[in-house]
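Here is the structure we will look at.
Missing here: one protein chain of the complex. Every other protein chain is in place.
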Amino acid sequence: MRVKTIIAEPLMITLKHLFKKPVTVQYPEERLNPAERFRGFLAYRPDVCTACTSCERNCPNKCIKIKTRKEGKKRFVEEYLYFAGRCMFCGICVEVCPTKPKAVYMTKKYELADTSKEALVFDFMKISGGEK
Amino acid sequence: MRSTGEVSEVELMELLNPELYIKLLTNPFIRGLAGALIVAAIISLAVLLLIWAERKFVARLQHRYGPNRAGKFGILQTLADGVKLFLKEDIVPESVDRIVYTLAPILCFSIALLPFVAIPLEKNLIVANVNAGILFILAVASLGVIPVIMAGWGANNKYNLLGGMRAAALMISYEIPAGLAIIGVLIISGSLNLVDIVEGQKDGWYIFPQFLGFITFLTVAFMESSRPPFDLPEAESEIVQGWTTEYGSVKFALLMFGEYTHAVLASILISILYLGGWLGPFAPSGFWLVLKTLIVMLFLMWMRAAVARIRIDQMLNIGWKVLVPLALLNIGIAGVIRFV
Partner (left out) sequence: MKPGTGLRRVVSEDESMTDTGRPDTILLNMGPQHPSTHGVLRLLIELEGEKVVNITPIIGYLHRGFEKITEHRTYIQIIPLTDKLDYVSSMANNMAYVKAVEDLMGIEVPERAEYIRVTVLELQRIASHLLALGSLGNDLGMPFTLMMYTFREREMILDLFESLSGARLGYNYMRIGGVAEDLPLGFKDMTIDFLRFLEKKIDEYEDFIYENEIFRMRTEDVGVLKAGEAVNLGATGPVLRGSGVRLDIRKEDPYSVYSELDWKIVTGRKGDCLSRVLVWINEMRMSVDIVEQALQNMPPGPVKAKVPRVLRPEGEVYSRIESPRGELGIHLIGDKTTTPYRLKIRSPAFCNLSILPHIAKGVLIADLIAILGTLDPIFGEVDR
């Protein structure tokens, strides 16, 4: 008889949940909002960038490739390639960027699936319309 | 006298003679066949709906939605799964025992449907009113272990073997308490005929004088249909898929279907033997039986969500050391009630 009375307890606990609203979110119709500091897809501001290549040097997975040129005292970025397929979204590139506001920063975008590996290489200079 | 090749008007009239059709309809063989097909169709549809109900109910108990994409409320989900399984490639591993491997799902499916011909939906709505109804049902239901053991052996896979052996051990532990529990009901009702058993509950459902027997038979229902907590033969977390491991596509669908039909059979038996069958106020035929079966099935689903799986030696313990004494005690009580 002990068996019966003690089985009743988990039955009651599960019954309580029957009458509550389920916790699952029906993606893709409903989506949860990412937090303020969410580390999503990378973005680049070429007008603020000083071409120090800190982001390239500090990336653990080598997913940023920069080609620079020198014009007198200043450096300029010619090509800024971002390999999204290698990125682990750690945010170190953002942290070591010395400019204010940051030249490379993270957006809230996380739906990044694509159909080919080549599509995961992003040419940021081309996307942002070239140097300013 | 007529010439060959000409059909006379007299013969045409004979064809349209209603007597011919009445003779056809009252032919017991034709009636039995038609009844069996109708029962098979109804039970299949019921299993489809019940699988959907189980997934939704268990999901709600777990604080989530169940399937809700296939059709409104996901009601077409079972159909979608069935279609998917049928369209899959039937992979047969090389070293199986071909005959046993292929025969097991077929037998599982057919044996599971067999006892339903003897179950009355209402007083006169029964396909085969076998006089020793309960005996027939028990006998055929215990045949249901054979496909499991066949599948366990024939697939030449150690996981299957473990599942099959566990099923054999399970069967030994529940057959005897089941029989003993039913003896209690028989003592009180005085007849093996299912219709008589239900009619005899007009003055009170058998659950009250036979409470211990009810508990025993309820536990046996879990064991017989391999439902949690007694779902050892197909314990997914330990032996992958248990005795159905090497099966895919159609064969798997048939096996799953047969397993679920056992659960339905157990629930119907409980409602007939202990909960008064179709007796109830103001209802059309069979409604109460369906409702009671549904309630028992809901209880089975509820236990699935709430309780862990039992271990095989503990299960054998329960079967022999708890259920058999309970059932014997129950028989004693039944005897006292009947003859006092």
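Assorted remarks:
In order of appearance the chains are A and B, and numbering begins at 1 in each one.
Just so we're on the same page, contacts are C-beta pairs under 8 Å (C-beta built on N, C-alpha and C of every residue); 3 or more make two chains touch, one makes a residue touch a chain.
All values reported here derive from a predicted model rather than from experimental measurement.
Touching the chain that is not shown, out of B:43, B:148, B:312 or B:334: B:312 (per the contact rule at the top). Within the complete assembly, B:228 is the residue of B:164, B:184 or B:228 that touches the hidden chain.
Think of the hidden chain as still there; on subunit B it touches residues 61-64, 158-159, 162, 165-166, 228-229, 231, 235-240, 304-314.
The set of subunit A residues touching the chain not shown comprises 2-3, 6-7, 9-10, 13-14, 17, 23, 34-39, 58-60, 88-92, 95-96, 106.
Convention: only the chains that are shown with their structure count from here on.
The residues of subunit A lying in touch with subunit B in their complex are 3-4, 7, 10-11, 13-15, 17-18, 20, 22-24, 26.
Against subunit A, in their complex, subunit B makes its touches with residues 59-65, 68, 215, 302-303, 305-307, 322.
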